[in-house]
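Shown here: the complex without one of its protein chains, the others still in place.
Per-chain residue numbering starts at 1, and chain names A and B are given in the order in which the chains are listed.
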Amino acid sequence: MKNTESENTTPTTSNDASKKKTLEDDDEFEDFPADVWQNYEKVQNKTNIQNDLWEDDWDDVEVDDDFTKELRAELEKQKQSQNQNQNQNQ
Amino acid sequence: PAAAAAPPLPSDVRPPHILVKTLDYLIDNLLPTLPASEGFIWDRMRSIRQDFTYQNYLGPEAIDCNERIVRIHLLIIHIMVKSGNEFSLQQELEQLHKSLITLSEIYDDVRNAGGACPNEAEFRAYGLLSKIRDPEYEKNIQELPDEIFKNELVQIALCFRKFISNSGFSERGFIRTESCLNFYTSYFQLMKSGNVPFLMNSFLEIYLNEVRFYAMKSLSHTLNKKSKPLSLDYIKENLSFNSNEEIISFCDYYSIDVVNDGIDLKTLSHHSHRIPESKPLKQSYLNFVDNQLQQQKYQHIINSGLPNIDSLPNVVSP
Partner (left out) sequence: MQYSLAIFFQELSDGSFECLSLDLESNGERISMLQEELCRRFKKDKALEKLVETQAFAFHGKSEWTRFNIMVVSFLKYCRDVNPWSLLESYDLIFNFYTDLVNCLLNDSYPIDKLVPITKEMTDYVVPVACKLDNNYELLNTRRFQFLSYVSSVVSKLFNSTKPLRNLDDHEGFVEKPHFQQLPGKQKILLYLVNKLNNIYFRIHSPQLCSNIFKNFKPKCMIYRFGEYPVQERIEFHYLLGRYYLLNNNVLNAYRQLDRSFELLSHVASTLNLSLESMQPLRSNLQRILKYLVPAGLIIGKLPRFWVVGEVDQQLAHQYAAVARAVRAGNLKGVNEWLQEHESALRRSHLLLTLLEKLPVLAYRYLVRAVVQGYTMELSSSRVPYAVVRRAVELSTGPGPGAEARLTIYNAVHSAANVEAMLVDLINLNLFRGNCFPMLETCVVRKTTDVSQVFPSVPEKVVAMFPLNGDDAWLDE
């Protein structure tokens, strides 16, 4: 009796498996080692929060791919034919 | 029935196979008498659904009846609007939504049990159109398997949802969101492309007034003082009205000035397609959709699905 009881306390492989992520869900946050948060709360002079994730203005970032070239050429063509029309009308 | 009403006696509840026969009878003998029989059919269909609910029956007969009931409601909506007879669109839609919700619950159950229902995609597509701005439906459809999500009817329904998503839409309790499309031209064009079956078009017709209203409203915001009135031909062509008379009564309803050479959209001042405390605008239909209907028999449209009897792997046909 005593023997089996003490065996009960050893976690079995099936118990180990229960600790793993069991549902397919990658979106849930993972825990950090607890001391991370404790250390953070202890820090007195925290650095200033700065967010350098975003560009200042998307409009300033030019793209020069095949499509852009094709579009430019087409607009040039449209422009030429508009100029011609105007000249003919004058 | 009223909430307080006593449940029916078991002897008064019809068993599933009788309910199927009842619906068959309605389809064969009463659909041809539409629009006159609308109220009667509405009532009989509701009681069929109730009888399934009382016995908590979710088998193939329930799927079959609910599917055909949805189709009948869709057929009726077009027929009634075309006929001009009085009917309650709101009641028709209410029963339609209930059937669609029942179906989606059954489809989920069948799927969880390892089965599949052959007509599911069609009714998921209607579901997407029933609450056309509710993001919950988009969340759910993305979770369903490829054979549903990639089904052409589902994809078409999603296209219509995008056309109509419209950041300018305004209704009580609705939260507008960023960068939506308001592609009214595409809405009409796709309806008339020949790719959309009659029943789906009939469903899409219930949004015609609202699509036209928001087209006019956003167009009006782009006009300036120098803009000339818009010709009736232009309006008819771009917003798919059947006739000039329809345009005039539409403008009348929203107090848009009709002038000699067209309509003056700048006079439109309503923010929402719903004008508080006034009767809603008469529903519209498209001639194109009516022509689609003329080419088919009612029974054929309603009974167009595949049999549900084998949807569950372990259920054997009786």
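By our rule, a contact is a pair of C-beta atoms (placed from the backbone, for glycine too) under 8 Å apart; a residue touches a chain by one contact, two chains touch by 3 or more.
Since we're looking at a predicted model, the values are computed, not measured.
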{"item": "Touching the absent chain when the full complex is considered, from B:S37, B:S165, B:N242 or B:S272", "value": "B:S165"}
{"item": "Candidates B:E152, B:E171 or B:D252 - the one touching the absent chain", "value": "B:E152"}
{"item": "Interface with the undisplayed chain - residues on chain B", "value": "112, 135-136, 138-139, 141-143, 149-150, 152, 155-156, 158-159, 162-163, 165, 167-168, 175-186, 189-190, 195, 215, 218-219, 221-224, 226-228, 230-231, 234, 238"}
{"item": "Chain A residues touching the omitted chain (full complex)", "value": "1-2, 5-6, 8-12, 14-15, 17-19, 21-23, 25-32, 36-37, 39-41, 43, 46-47, 49, 51-55, 57-59, 61-63, 65, 67-68, 70-72, 74-76, 78-79, 82-83"}
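By our rule, only the chains that are shown with their structure count from here on.
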{"item": "For chain A paired with chain B, centre-to-centre distance based on mean C-alpha positions, whole Å", "value": "38"}
